[in-house]
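Apart from one protein chain that is not included, each protein chain of the complex appears where it belongs.
Now for chain A:
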Amino acid sequence: MARKMSGRHVRWGLLDLLVVIYALFPVVWIASLSLKTTATLADGNFIPRQWSLDSYQQIFQTDQFVRSLINSIGIAVISTAIAVVLAILAAYAIARLDFPGKKALVAAALLTAMFPQVSLVTPLFEIERRLGLFDTWLGLIIPYIAFALPLAIYTLTAFFQQIPWDLEKAAKTDGATQAQAFQKVIVPLAAPGVFTTMILVFIFCWNDFLFAISLTSTERARTVPAALSFFTGATQFEDPTGATSAAAVVITIPIIVFVLLFQRRIVAGLTSGAVKG
């Protein structure tokens, strides 16, 4: 019995390892490139022969990267906050209330999610230029919210639908107003869903390249993914591979921190014990 179990464990372990290697290989490669010296960049060794932090020093010395990092953080955080708050309200309404046009709203949200973003770039560019939003934070925040909302609404609706409706009824008969029932009973229980959604939306905003490259032109609002493509080497003839890799590693860190910070909150079974088991 024990041997059988361990055999199965080994097989699963090998499979897991394969997946992890497959997923992490590009990441490790980039990390490796970022740690090489300029001279050894293309020497074909996966593990650097000569370790150096030059690339990191280089990117933080340039105003270009630091500015774009600030832009990225600011734009992603603001977009996430607004999108998630709006999505909570919308998802709650969809999950709990019956109102005219509910189906239309859900369909419209789905439609937005399916719309090819690239087809909107040119019109958005024109609109933003005329409104003076081009190359501003707001110019990116607005489309990010628009495209993150469908995803956020769908995720949160699923979470809200899992919360037993009886809890809300109980809160109401216990003397709560609709708003109090929502705030004191539903929101705390929806927290895992809210955090999951926050992570998804944040990653979406953080990773976006298309809008970031199209709707910005200077360091005023350019985010890191876009800024990376503008990296140049120390001289015209030098390849910025090392700097680009270092920047890529740096911008991965906030995502990891964000996920680690909130994954504790994403615990399943927070609602256990509310209703019969």
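Observations on the structure shown:
Rule of thumb we're sticking to: contacts are C-beta pairs under 8 Å (C-beta built on N, C-alpha and C of every residue); 3 or more make two chains touch, one makes a residue touch a chain; residues count from 1.
Throughout what follows, contacts and distances are computed from a predicted model.
Not shown: a single chain whose UniProt protein name, out of "ABC transporter ATP-binding protein", "Multifunctional fusion protein", "Heptaprenyl diphosphate synthase component II" or "Pyruvate formate lyase activating enzyme", is "ABC transporter ATP-binding protein".
Taking the complete complex into account, A:Leu189 is the one of A:Leu69, A:Leu124, A:Leu189 or A:Leu215 that touches the chain left out.
Check A:Leu41, A:Val66, A:Ala81 or A:Leu167 against the missing chain and you find that the one touching it is A:Leu167.
Contact residues of chain A toward the unshown chain are 164, 166-167, 169-177, 180, 184-185, 188-189, 269-277.
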